[in-house]
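Incomplete set of chains, arranged as in the complex.
Labels A, B and C are assigned to the chains in the order they are written; within every chain, residues are numbered from 1.
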Amino acid sequence: MSLGSQNLKAFYSAMDEILSFLKDLKEKLSNSEVDKMIGMLLEAWGWGKIVLVVGAGRSGLVGRAFAMRLMHLGFRTYVVGETITPAIGPNDVLVAISGSGSTAIVVTAAEAAKKVGAKVIAITSFRDSPLAKIADHVVVVPGRTKTAVEQDYFSRQILGIHEPLAPLGTLFELGTAVFLDSIVAELMYRLGKSEIEMKYRHAVIE
Amino acid sequence: MSLGSQNLKAFYSAMDEILSFLKDLKEKLSNSEVDKMIGMLLEAWGWGKIVLVVGAGRSGLVGRAFAMRLMHLGFRTYVVGETITPAIGPNDVLVAISGSGSTAIVVTAAEAAKKVGAKVIAITSFRDSPLAKIADHVVVVPGRTKTAVEQDYFSRQILGIHEPLAPLGTLFELGTAVFLDSIVAELMYRLGKSEIEMKYRHAVIE
Amino acid sequence: MSLGSQNLKAFYSAMDEILSFLKDLKEKLSNSEVDKMIGMLLEAWGWGKIVLVVGAGRSGLVGRAFAMRLMHLGFRTYVVGETITPAIGPNDVLVAISGSGSTAIVVTAAEAAKKVGAKVIAITSFRDSPLAKIADHVVVVPGRTKTAVEQDYFSRQILGIHEPLAPLGTLFELGTAVFLDSIVAELMYRLGKSEIEMKYRHAVIE
């Protein structure tokens, strides 16, 4: 193994693959799926409902980045697994992120949310996945995630038994990151800057 | 509701109850259970095995405080749910903390650990609990936690659907904190200061 | 180094030392300091102000356990460093926990809180520490934490450069845990169970 300078072939190939994937993302997203998700989020905002975000591993990190922005916009938003995450109830919204749609911790969260009357938005690559079937609304974000009959995936996940290498998950995660940041832009636009600031001040300083 | 100065009756009552509980703790712990746990941890240390810690809610925080000390002592230790938690395997050790012994996320972690050949140390108030039954070794730490036929406890936990108030869990959590810090003292003693420092430098600076 | 069964001498000595320390804690706490802290928290509750908690290392874990209980009681509470922690402002309350009172991340947080008009409650062993000097109110919780001319403590802390072993910090951390759980009991008593539930439902389900 040489550690010396090389031509970065794999580096540029990966970047090309990622960019090419993201470029296609726009066409592959369903306008009506996106629109309905935005409507559900705005409704939660309007009624002061909670938007709770859940995801495992890197999908969880993408979810947290989204939650940060929602908080900036004045949403009552929380992340599953953090210290002060409150109970949710009827008409609160769970944004559940899982490429395979079968990550057990995410599916379990979605089931629990349904039981208490909350609404579930699934962000996944597979419309037939367990997560998608439970959800009130599905936004399909492509990726080359395997459908994964991963019976005990959750067990492995919570023990940190990751796949040795899962570069294919990368496309779903980056695609979802770009998708959710675009959602934030639309939310900003629809809420209106002045309203946002008002809400922001209201939420923060009172 | 008066916000003015009062006699702090509930404050002192709670403190008395906690201290009285902790005082009894020493007699209620089984010498042989504690001794075996220490032996298992030292064995993991000696063989460079991982000690993985898991707990939900406040029990999870107590577990993290323990993991910090293990790390200082040169253990290869990780906490379920953090970013860089690696896979575990045969003869690694899972320290699973749950007062009721039925917290689903902890039970699931224990099951998964058993599957890959890791050893499970359960710290719980209930010797008959699901967690205790799975474990290779149980240390009973009393507390007034209910046995809790909490069918969907996990679902509620991961959604942040906490009990409105669970002051009874407090005794288990504080008792476990005191218990685990005493374990740390014994580990320090047995490993010996100089060995610890050696190991510490080795692990950290190389 | 023998890994075999031993008499657990260090284990029981440490437990005795901890329990003896905690027993004295009650006498060493100032009634008026505790009372004023409770008053400030209730005032924040009453006005819907944020209670933000900060601490480094194990003190941070103790702070999170406190925040969880405050959340159960219907407080608007957050922990520094988590994803959705919002901005604070005038008359919000920062609970800053540091045995030495000189942990840089905690002192910096306290300074920033003062700038925006928030009130700072310091929980520390040292009335003359930088943290105590900044604070609006100090509750002294004893411990054998050193005064620590820890110029660059923060730098070391954020890089994970912990003390190799700091069992002395343990007493402050456990004492603060018992102290804060007793505060929770008093808050429950003063707010009244029914009010709590009302507030709880209100905050969570609406």
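The criterion applied here is as follows: a contact is a pair of C-beta atoms (placed from the backbone, for glycine too) under 8 Å apart; a residue touches a chain by one contact, two chains touch by 3 or more.
Remember, predicted model here, so these are calculated numbers, not experimental data.
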Copy number across the full structure, from 3 displayed chains: 4
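We take it that only the chains that are shown with their structure count from here on.
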Rounded Å distance, chain A centre to chain B centre (Cα mean): 31
CA centroid of chain B to CA centroid of chain C, Å: 21
Per-residue overlap in chain A, given as positions that touch at least 2 other chains: 78, 86-88
Residue ranges of chain A in contact with chain C within the complex: 47-49, 64, 67-68, 71, 77-79, 82-84, 86-90, 203-206
Interfacial residue positions of chain B with respect to chain C in the complex: 1-6, 8-16, 18-19, 22-23, 25-26, 31-32, 34-35, 38-39, 42-43, 46, 57-58, 61-62, 64-65, 68, 71-73, 162-167, 170, 173-174, 177-179, 181-186, 188-192, 195-197, 200
